[in-house]
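Below is one structure, written out as structure tokens; the observations come after it.
Heads up, one of the protein chains got dropped from this complex, but the rest are sitting where they should.
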């Protein structure tokens, strides 16, 4: 166990190194580069046994991970934005083949116009691809969730690839304190990957990726959807095990206990803001300040986004009067993606909170204290439209 | 005006030919092939002036369309499934650049396992890319919507690319009666494309596709989102103009009047099924049969899906007791995409219908009368879970 | 047990759903025989993938994986890396795809894998069009051939540009072994594929495989036509080993059969002869075939 | 007005945000001069795109479009087709990108566009790594160079494979004109680019462009080092016109400067000399440079 | 509405037959629809194709499960697939065969046979039976007019094949109508 | 909490300085955070970097708008960018310059200057001032201990540069503390 | 080793495997594609010299070596393409039309 101050990118690289993947295949893209550069150093210096494939594109990266994972080893990649969009087709394939590939997404806006700064459009627009998604607020969470994602994805009940998402620059390039446990403890928590359903090996020849006819395709899809739905329980278990194995070392650098959501000062709250990722840190500060002034406000931070923890959210928001959903992504011509999903949770409920949608921080627009305060007061005062962009 | 019996694919090829695009760039993929093969014939026989670029991939196809559209000419492509997923990155770029590229999507399931049959996962999973989407039930609608999409996309208030989606095989490969108007009438309805904001021309050198900083990116995105939101009115106008220019020739082969939605036997209905695409034809037959038995059931068919016609839907469902949303797509780990969007429309309403979600027809699973009846009776009897897969 | 130098054991089972007379299916039999039991196979989307794995059936008797249409070379890269880490570098990694995947949509990734230098063999079963989707032109479709996206018509003679020379293109990627082969010469093809698999580094064999459906030829002629392609010089057989060419066919152009024999035998070239003969196009093809052969011979003699 | 044979007019404006001493910026000046006013430019994502179009500013004075990182050749294809239909085939279509786009992620599409035979020129400003994202290795990075994804380390000597020979690869696509150039020889480069633009069909020039930031060289040496690359034979200058080579540099290897001079001048090769000299690697580089030159000379003399 | 299912082998023209029938019915002033069974079948493999004929625009887009009429282009298919699967009660079956209807025992269905192969050989010199069997269809069912069929063939076949096939339709039709066989 | 903004030019090491400061503060047992202004700036262009120091874990991830302390690595930046933008009332400004603090007129702020360039030339033989100015920062603000800074430098610089830079930190610090200038 | 019993799931009324994985056992042999055939190869063993050319070229792999060194055709899978007949150097194979 070492407490260090390090970039979130490097915390992830550390976690990946300590998870001992056999194959890393990645293509550089800002702001993911610091992760893969660090991993390259580890490889160059022999600090990891992993093979690093310097692919010619992100399409190549995810495909190489597919190949490696199908050969029965742990495989890892990292990307974002244009790179994630370029992987789109293969993302569906990897999850359909139930290969537990693990990925880091360093959230960045999508072109056009081209923009290298943060929002979450990239991974949000990949919400249908059948991957587990978790979002990190801090460098510590980056490290922790990265370790956990391998365990979750590879669980035999899950066998579903996963993304850990962190905000580009706003988190990825921030140096802050992180606690890195010992390799021994990590090994205990995360044993080697043992293939369960798929491995390319002349000892037992298998056929992976056949054609699925109308007579079976829908059942195959259902079994995949069931697996990701059921993973909600497995994720809870892994969170729990992690909480027990790795108690908090640096106060406030992560939730006391990992759960699908983190409830921040929600006791007795009338108004709750919902958000994901690094902006939650900033919101917490504003919540503290508002609470000081006697405002009954709290934050509901989503950590697990796919599978969408419907029951947990519903429970957490029970009795809340007004909820503001803050999103760093849109669905042009439709309502905010997270807004829609939350509204669907409450559709059948008698008692439900007032729900507002705020689009924030697109393309690196900073989410300042003022902007958060504005969202709070608009929500409180029922001002503005159902969906508001906070510029 | 000729009434002909033809494959929906060919109806689309006819419409494209008559819309006189300058550049067609497409890559073959089942079940889109009949469209591009027909277009290839037209080109080979000199029946169109269009340049057909036989690209090396769908990524190339959409990029070539981008280039052509940026040069100020009408451009067209067609694809589906793996091909649409491969285009993903550039779809966002084309809409961000506000280039009115027009595309046909011949809906097909996504791998893995690979499956060439119909569902709508491909275009539904592209609902965030900033393109207009319309879904056709019949060959006539394929023809009509294809003509209209050019007019809509190129409207100076819109300048947003569009997809016309039709079910693979289930519609694309069906021969049925279609009325093809004269070229003269088509020319009147659809004049040449006149670039408004972007053209690559040495006469007036422009820079297209610059880098957008955090200081402007969010405003640029907003202006794009506004355009697609506002297109709802333009689409209505174009529908109207089309209705006037091209009255129905073949009864029942299309709505009497194009609107964002088609209300089928919704007068006095207690229960309404919502669906898109060719399955609506089958549902209509079942609705008729149920009505004969005195059941108060109707169908709400969505034609416009992006922008999502929230107000129209809300109005149409006013007073309805129970609604079943039938979807040929899922968002693994989340609720049905359309289900979420519809629930979000009603979030703030006091009076709202009971809402159910049925996943149907994935990977070519036929949607039979029985399955539709089952959905109806489950909805009526409040049987089953909120989301049900109808195998 | 070997017959005609080919192992008797089959790794690609009957019951597959290829058309009768499919040349690519012959190629698959040869590829799998050359690979042998200790191999992992990678295949992109295409006819041979579709006809071989109709879930829950599979024609394969070896480890086999299909991902997408574009990425067999990338998947193979991942497998190679995984095997390296597992200390199982004795296992052959063999990717094979149609020309659509190889020449077009998957070529960027193939090029990348060759640049990186993975130890795998890539075999293209070259049936000169996208057959699975119904005979559309590919970068490998020969000049003048009619396909559904390059139909012959009033303003079109079929494919309007020459076939991409992928074998040399990959040779110039620094591959230690590239070769052409034809299902018309199964023993030669088998040997070349085996050599490709045994050579360390990224290697390539392009095996011409008649598609009776797409070429519009009688099913029984599949092998005959694949031979004819070689005998007329249209599809020369050669190897490039570490940059050195060696041709294994008559280098003397005068000993070749007329190119016309090859064209006439196939429906996809019918429009060059009917309703009237297109002398210009036929001549162009003949000359270019001759020129290519000349260059190849020169290379074999003098250069690399 | 011309100076040193180069038109005086500038189409790429100052105020752009390239690093001081950026060789690629020199290349852009040359490319735009060769293209001239009647041109449309296409550029992929990369340093030169980022530094030239910081909205709402632009350094361009010509029609210019950027789509993505992968697709300049495809966008150019669309433009060519559109111009054809508009009857404006007099307009030059010039695409240019860094080596990352050209050699790697965009190469499949470039290959496709060359196969189809569009009438456009593609210029690669070759700074031998992904610079925009912070100096990662590309298919063009030379053997032994340290980058952030191929760092030198205990188990690594930097990039472990040889630079992709894209010029020949594209020549074998049947391009009527391909060439190498260097910002060290601006007039030569200008002429070649102009020739590429004027030649009908898909043409290619690979222009070596020092990146002081990525190569870890002093800014004032950018041109000197680009010359040195040629003078040492590391980056030979030649054209291939309709398949025939012609070399425009000393063919006599004995008249070349030592390869070491080139390596030593650059931080990216420092680990080959410090802390201790890596004789094996240096020798390997020298020999391979010699061998390449030898092949090239042979081609120029005997073959094509 | 009548639902018709064609059985043939990949390459035999069952899909074309279904389409031609739909076109002809449309020419008769009726409404129709035709589509293949969407598969990945290759040449030689059993295939199916469907036609629906009605007096109103046909809305349904689901598969045909209970055909009223079966058209079997190749009698060897009986050994291969369950040809009569779902055949509606009182349905009709038209088979290309040299055999007599009595030789087929298809519970309750009305069986008609035609030696389309011989006719096709006679007129086309080829074993391509899809137009011949359409002539038989017209003759046996009366669901479509011979003239419309001929027109459909004429418009949709390449010039060099059209007339021969029209002849084949007519010959088959006339022969059967005249009860010659 | 103290918020510090560094101004420099691309390539001058402002980002490294901000990071080292954060590391040093952490070594002091405090909490800290460092990050650059996220841009596409190239060598030579003005850049900014930030450090936050606090006694609790720092949660906020928004930008720094009202820095308490400014550190200016290159005084020519004053002509280029609005260096003092948002400077908190009573804030501190540390400038690398030969000039005296009095020569700068920054409304209300406490200005300190250090000739880091000369010191860097003297000790490193190079114009790389980021470690020197950190020594000055420690001396002027007392927000971080010299020893921690030295440790941070030692751990984060390549061996061949570490000791010289440690010397530079110390020299600068000592010189300023002793008030020698 | 993958235990195929473990990776089977029952969904709806169908049994499917996780990720659609299959054992590479050549299970297409369940489908007797010989039924597609309209012509059938018949070997004249008088002429056959057992060279094996037909064997090497059959797209189906439907020709097997007999103990006597000659070759025989597995009509369960032979699709009747006629390649063997066309390529047999001894012209010992004839294609005959299948009985209907």
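Read from first to last, the chains carry the letters A, B, C, D, E, F and G; within each, the first residue is number 1.
Just so we're on the same page, contacts are C-beta pairs under 8 Å (C-beta built on N, C-alpha and C of every residue); 3 or more make two chains touch, one makes a residue touch a chain.
Remember, it's a predicted structure, so these values are computed and weren't measured experimentally.
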item	value
Touch partners, limited to displayed chains, of the chain removed from view	A, B, D, F
Selected residue (touches chain absent from view) among B:206, B:248 or B:378	B:206
Touching residue (missing chain; options D:84, D:195, D:221 or D:270)	D:221
Listed residues F:9, F:52, F:146 or F:175, member touching the removed chain	F:9
Residue among B:196, B:369 or B:391 touching the omitted chain	B:196
Sites on subunit D contacted by the missing partner chain, in the whole complex	1, 3-4, 6, 8, 10, 12-23, 25-26, 29, 52-64, 183, 186-187, 212, 218-224
Interface with the unshown chain - residue positions in subunit A	112-113, 389, 391
On subunit B, residues whose C-beta touches the chain left out of the figure	96-99, 159, 195-199, 203-210, 212, 215-216, 218-220, 222-223, 226-227
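FYI, only the chains that are shown with their structure count from here on.
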item	value
Type of subunit C:subunit D copy interface by residue overlap (half), same or different	same
Separation of subunit C from subunit F, taking each centre as the mean of its C-alpha atoms, in whole Å	63
Distance from subunit F to subunit E - Cα centre to Cα centre, in angstrom	87
Distance between the centres, which are taken as Cα means, of subunit F and subunit D, whole angstrom	40
Overlap residues in subunit C, where contacts from two or more other chains coincide	17-20, 49-50, 53-56, 58, 60-64, 66-68, 70, 104-105, 107-109, 111-112, 115-116, 139, 212
Residues of subunit F engaged with two or more neighbouring chains	40
